[in-house]
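Below you'll find the structure I mean.
Missing here: one protein chain of the complex. Every other protein chain is in place.
Labels run A and B following the written order; every chain starts at residue 1.
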Amino acid sequence: MNERSGGPGRRASIYPSPRRATRGLTAAVAVVLSWTAGIGAGAAEELNALVWCDHTDTALIEPFEKKFGVRVNTKEYEGTGTALSIIEQSRPGDWDIWVIDGVDVPRAIDLGLLATLPADQLPLADVFEQVRMTDVTQRDGKTYAIIEKFGYNTIAYNRAKVDPADMTDIAVMWNEKYKDRIAIYDYYIPVMDMVALGLGMKPNEISDATLPKIRDGLFRMKDVARTVSDVVASQTALATGEVDILIGGGEWAIATLTDENPNFEWVLPEQGGILWAQSLAVFETSRRKDLAVEFVKYVMSPEGQARLATSSCFWGMPANSRAGAHLTDEQKRRLRWDKREEYLANSYRYFIPDAELDAKMLDVWTEMLQH
Amino acid sequence: MTVRRATAVITGTKPGRARQPWVLVLPALLWTALFFVLPLAVMVVHSFWQRQGYRLVREWTLVNYEKFFARSYFLESLINSIEVTALVTVTSVLLAYPLAYVLAEKVPVRWQRTALVLAIVPFWTSYVVRSYSWLLILSESGVISGSLQFLGVVDGPVSLANNRGATVMGFVHFFTMLLTLTIFANLKQLSPNYRRAAADLGAGPVRTFVHVILPLTLPGIMVGAFLTFVLCIGDYITPQILGGNQELLLPQTIMLQIARRSDFPMASAMALVLMIVVSVVYLACARWLRLERA
Partner (left out) sequence: MSATRRVAWVLGAVPATVYALAIYAFIFLPVGALVLFSFQSSSLPVPPFDGPSLQWYRAVLAEERLTRALTNSIVVALTSSLAAVALGFCAAYGLARYHLRGDRLVRGLLMAPLTVSYLIIGMGLLITFNTLTIPKSLLAVGIGHVVINLPLCFAILYSQMGEHQANVERAARDLGAREWQVMALVTMPMLWPALFASYFLSVTFSWDEFIIAFLVSKFEVTLPVEIWSMLRTGLSPQLNAIGSLVFGVSVVLVLLLDLVLLRRKRAP
């Protein structure tokens, strides 16, 4: 024990004098406050958007930001379950705009998350009829979301490395001939829907009863697959030649890769493809609804649609048919613009399970990953 | 006065003195309690709750643990994690020890610090980018495949990525460096007298190493191995980027629960299992992990 020597009057105190302490403390508080303030300061108005990765392209966002003098903060996510997690972990007012899978809009309406959109201000009449999907985006005459972009989860491949004829049969996903040359897109809903098609079922026939068959189909897929990967890892795997086929791929996967390697193709097999359609919605708890609606209008405008269709993360067909005027011929070719009617006719929407079946499907997917 | 005397009695220090050390220690203690112990407690509580549908049901239940140990794909992720971590630890120790030995014994003293810094510097690139770099190196069109083809070892392009081997390689890359540091530090601390004594007693270099040096450096090895174990078993990035989802390790399973389902109860239960595994390993190595003062 350290004893302190010294006569009376010497006080042992580890505290600095009050004045010094206060000065130090005020300085520290000032620093912290200015730092946190500095982080939040900047743009006068901001929109917080929960989006898919194609909305983070500055080519898409900047014209809007400049026109309205605002800043759009984006957070990307994949999979509606993930979005719901994020929303759950946020506070009301945190988010303004949501890019949500079209078929998940009813669920979001049920959860009371979406605000109504002024349908008269949106170019609904210009949207391709088959993707208007008013059965999911509208309820009781009110519009809650609008489809902004669509495409297919089907077979994407490198035509220099595989036999394109094999790609027209969806059973290629189990084809031993391509063992270890296949990547599976890591999104359980469309891939399980594709398995259903492969088994001769329709996607909406997935149920508790049919789930075991789907599971076996998934295992067979995993056996010949090299990797199960997200958007970028899939693109990487194709680009580096790690795999030659992407199950669940489509224009979204390969349009950006075609610049480097024109051998990438995608096709709808005979059994059909799975149609994905993303929609744009505004949060009910948003504090900037008017500005959010302006953003929706911008993205639905022909110019906005063309930029969205060819956005840097992944491409897709614009929902607004007038966007065709703003796309180049090469862009239209990669999107199979001319085949749009044919493809739309031979595709199925995502199957949306209820909460219980959803949990079971996720468990089956985890099992497949572990297989 | 009475409070002060009471505190003094409790803390075994003289009055007036009593407050001082606690005032010094309290901030750190409070921080740890508030931001470490409390969150862990919250997690433990959550692990005994359940997520049904989209709601959190706050009733005591063991269903998460049952599910974890009953479903093979969950349990497998734990086993995979332990296997991979054990493999990584052993491989890294085997690779690092000779390097540490060479650095400590063969390299001239004035170059030793430079050599160490050189070994650490490559890890100042971003962890995420470095992992991705490994993915590209190991891929079919990557450097390793190219070299193997060039050397005639293989006929066509070969891919080493997207599997457990790639994950192990990514881990070993980092932990070899870490273990080199800890073993090196330990070797440097050894007094040369041990070696001289062994030589005096007639032991050759091999015997000296096996019977004298190795046991003396065991603490350094164990500290490094333990650190490796903890860091490796809880790591999410390397298996996620390099593993290709060929199999799932425990951190990946946990993140799946958090990200895709917001299933905090299930994730908490798995996290608790992970902590227990680490605690068991800690207890096994506790002998070598005590904190000593200079």
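The rule we apply is simple: contacts are C-beta pairs under 8 Å (C-beta built on N, C-alpha and C of every residue); 3 or more make two chains touch, one makes a residue touch a chain.
What you are looking at is a predicted structure, and each value in this text was computed from that prediction instead of being measured.
**Q** Among A:Thr227, A:Thr256 or A:Gln278, which one is in touch with the chain left out?
**A** Checking the options A:Thr227, A:Thr256 or A:Gln278, the one contacting the hidden chain is A:Thr256.
**Q** Using the touch definition from the top, which of B:Thr32, B:Ser72 or B:Gln189 touches the missing chain?
**A** From the options B:Thr32, B:Ser72 or B:Gln189, the contact with the absent chain belongs to B:Thr32.
**Q** So which of A:Val231, A:Ile254, A:Leu308 or A:Leu362 would be touching the chain we can't see?
**A** Touching the chain that is not displayed is residue A:Val231.
**Q** Which residue, B:Asn64, B:Thr176, B:Thr217 or B:Asn245, contacts the hidden chain when the whole complex is considered?
**A** Missing-chain contact among the listed residues: B:Thr176.
**Q** So which bits of subunit B touch the chain we can't see?
**A** 10-13, 17, 20-25, 27-29, 31-33, 35-40, 42-43, 46, 95, 98-99, 102-103, 106, 117-119, 121-122, 124-130, 132-134, 136-137, 139, 141-143, 146, 173, 176-177, 230-231, 233-237, 251, 254-255, 258, 264, 267-268, 271, 274-275, 278-279, 282, 291-294
**Q** In the complete complex, which positions of subunit A touch the hidden chain?
**A** 1-2, 4-6, 10, 12-16, 35-36, 39, 48, 53, 56, 73, 75-76, 78, 88-91, 94, 230-232, 235-236, 239-240, 256, 259-260, 312-313
By definition in this document, only the chains that are shown with their structure count from here on.
**Q** Take the average of all CA coordinates in subunit A, do the same for subunit B, and state the distance between these two points in whole angstrom.
**A** 34
**Q** Please give the residue numbers of subunit B that touch subunit A in the complex, ascending.
**A** Residues 13-14, 16-17, 20, 23-24, 53-54, 71-74, 76-77, 135-136, 139-142, 157, 159, 161-162, 241, 244-248, 253, 256, 258-262.
**Q** Please output the residues of subunit A touching subunit B within their complex, sorted ascending.
**A** Answer in residue numbers: 1, 12, 14, 79, 81-82, 84-85, 88-89, 111, 186, 226-229, 233, 236-237, 240-242, 355-356, 359, 362-363, 366-367, 369-371.
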